[in-house]
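Here it is, the structure, as structure tokens.
The complex appears here minus one protein chain, its other protein chains still in place.
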Amino acid sequence: MALAAARRVLLHAGSRLGRREALDGARRFANKRVLVEMEDKAGVAVMKFKNPPVNSLSLEFLTEFVISLEKLENDKTFRGVILTSDCPGVFSAGLDLTEMYGRNPAHYAEYWKAVQELWLRLYLSKLIIMSAINGASPAGGCLVALTCDYRIMADNPKYTIGLNETLLGIVAPFWFKDNFVNTIGHRAAEHALQLGMLFPPAEALKVGVVDEVVPEDQVFSKTRSVMAQWLAIPDHSRQLTKSMMRKATADNLIKQREADIQYFVSFVSRDSIQKSLQVYLEKLKQKRG
Amino acid sequence: MALAAARRVLLHAGSRLGRREALDGARRFANKRVLVEMEDKAGVAVMKFKNPPVNSLSLEFLTEFVISLEKLENDKTFRGVILTSDCPGVFSAGLDLTEMYGRNPAHYAEYWKAVQELWLRLYLSKLIIMSAINGASPAGGCLVALTCDYRIMADNPKYTIGLNETLLGIVAPFWFKDNFVNTIGHRAAEHALQLGMLFPPAEALKVGVVDEVVPEDQVFSKTRSVMAQWLAIPDHSRQLTKSMMRKATADNLIKQREADIQYFVSFVSRDSIQKSLQVYLEKLKQKRG
Partner (left out) sequence: MALAAARRVLLHAGSRLGRREALDGARRFANKRVLVEMEDKAGVAVMKFKNPPVNSLSLEFLTEFVISLEKLENDKTFRGVILTSDCPGVFSAGLDLTEMYGRNPAHYAEYWKAVQELWLRLYLSKLIIMSAINGASPAGGCLVALTCDYRIMADNPKYTIGLNETLLGIVAPFWFKDNFVNTIGHRAAEHALQLGMLFPPAEALKVGVVDEVVPEDQVFSKTRSVMAQWLAIPDHSRQLTKSMMRKATADNLIKQREADIQYFVSFVSRDSIQKSLQVYLEKLKQKRG
């Protein structure tokens, strides 16, 4: 409910803030945290994550993300979206732990619903969605990449990608797992999830977490050229095919969405988890301070 | 019903037309479109597709195919079948679009039921079924290959294989998809189906669409030698094992077979689809004319 309200406000604000301008045939709407560059001719929009320092998936960021996506879905001009980062070295660091610490149950519930919403929107999107992974992509950052139709990663061994939840003492939600199994298979997913593996680019390619690894300065251009191949496919057929492949997995969350929220709220409300988060966040603060 | 009647007639005709002859220990029954060479000693039959120019899966061809298969299944002499093409350069071009254009709903329903029937028969066959893929194998042609226990393809880069339905503006039925996912995994299937990918032999091998690629002049001999390995396995155990692996996938179609037919009929009856087919068929005519 709070999310819905926030979205209404932001959608409204978006139409004011979004100041669409014609710039060499490119339009743009400048949200605070998701910069959307629209190239009408190509039918492709670029969504740049700009939530420094590490593109945490804060409630506000999630809300802007979903709204920007909705706008693009409803604008017939666009057929493809490229997700990439505006923050050097990080694609997205995943869930925002400050949304999970020291708040009330209603906030936790709202936050988790927003995380679910983003995943459902991305995973089932009618648009061709690709990620140009130009930085680290752990946990929720990896999830965003996993929803895409194609993933290209910069060949920089400092960047890693994976669902590393166990390393943090938590467990990847079942729908993260379902998306992961669909992408790399049951055994590789079991292995990687148990160990919380973060793969450097070459390993990520080998196990199938990403589809291609290219030199860092070519990540974006390469993603554009692969997008061009996908744009050659009739939309209607491609969309129905994508839905056929993914609907059962998405339905698996949809049918137990409320239970999943309740589970998250009760899990995160535990004293032990709150204590862990506190310690972790203080460490992070000192590091950055 | 019409299909059942046709089958009865053809089965009857088959027994007349099939003129079984002893030729160096080999029998043969010559249907018009599926030439069956039977080598009693080896327990292996070879089914050569002969529906020029491209072995389209016409209703008549499907009917002969299923009847020939039934005969072999009921003849205890035979334990294995090799599917291959008698038409140079093409294994099978897939569904026959002329069966889907300008006919009435009853015809579309009959046609689709025959396509389902072929898939169910092949996918669940107690016989060892292998394909010696000596030509192009798009869409329904690829499906026929996917039902087999083993697939060997000629190493000719002109030949490609894949479920390329999206390229034609249509969507692969869910049971094509299920068979495909079982063969190459979820991610590879999602990728290939969205893009309607047609794989040249080396790529088909890499992604698992085929099991082996050999020089063109060795496709058949190699298939025979692999068949010999499979014949070494006790039939009863192998058949139960095959059924255990495939029953759930086949049941997925069986339980919604009527709905799938209705969906096909209503889809193909649409004006837009009929118009597309008309354009496509006229282009094809000019090309061949």
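Quick notes on this structure:
Should a chain be cited, it is by its letter among A and B, assigned in written order, with residues numbered from 1 in that chain.
Following the convention adopted for this analysis, a contact is a pair of C-beta atoms (placed from the backbone, for glycine too) under 8 Å apart; a residue touches a chain by one contact, two chains touch by 3 or more.
Note that this is a predicted model, so its numbers are computed, not measured.
For the chain left out of this panel, the touching residue among A:186, A:255 or A:283 is A:186.
Across the entire complex, the residue among A:172, A:198 or A:261 in touch with the chain not shown is A:172.
For the chain missing from the display, the contacting residue among B:74, B:237 or B:286 is B:237, taking the whole complex into account. Residues touching the missing chain, restricted to chain A, are 165-172, 174, 177, 185-187, 189-191, 193-196 (touch as defined at the top). Against the chain not displayed here, chain B makes contact via residues 149-150, 181-185, 208, 211, 229-230, 233-234, 236-238, 240-242, 244-246.
Note that only the chains that are shown with their structure count from here on.
Its C-alpha atoms superposed on chain B, chain A is turned by 120 degrees; the angle is given in steps of 5.
Chain B has its Cα centroid 41 Å from the Cα centroid of chain A.
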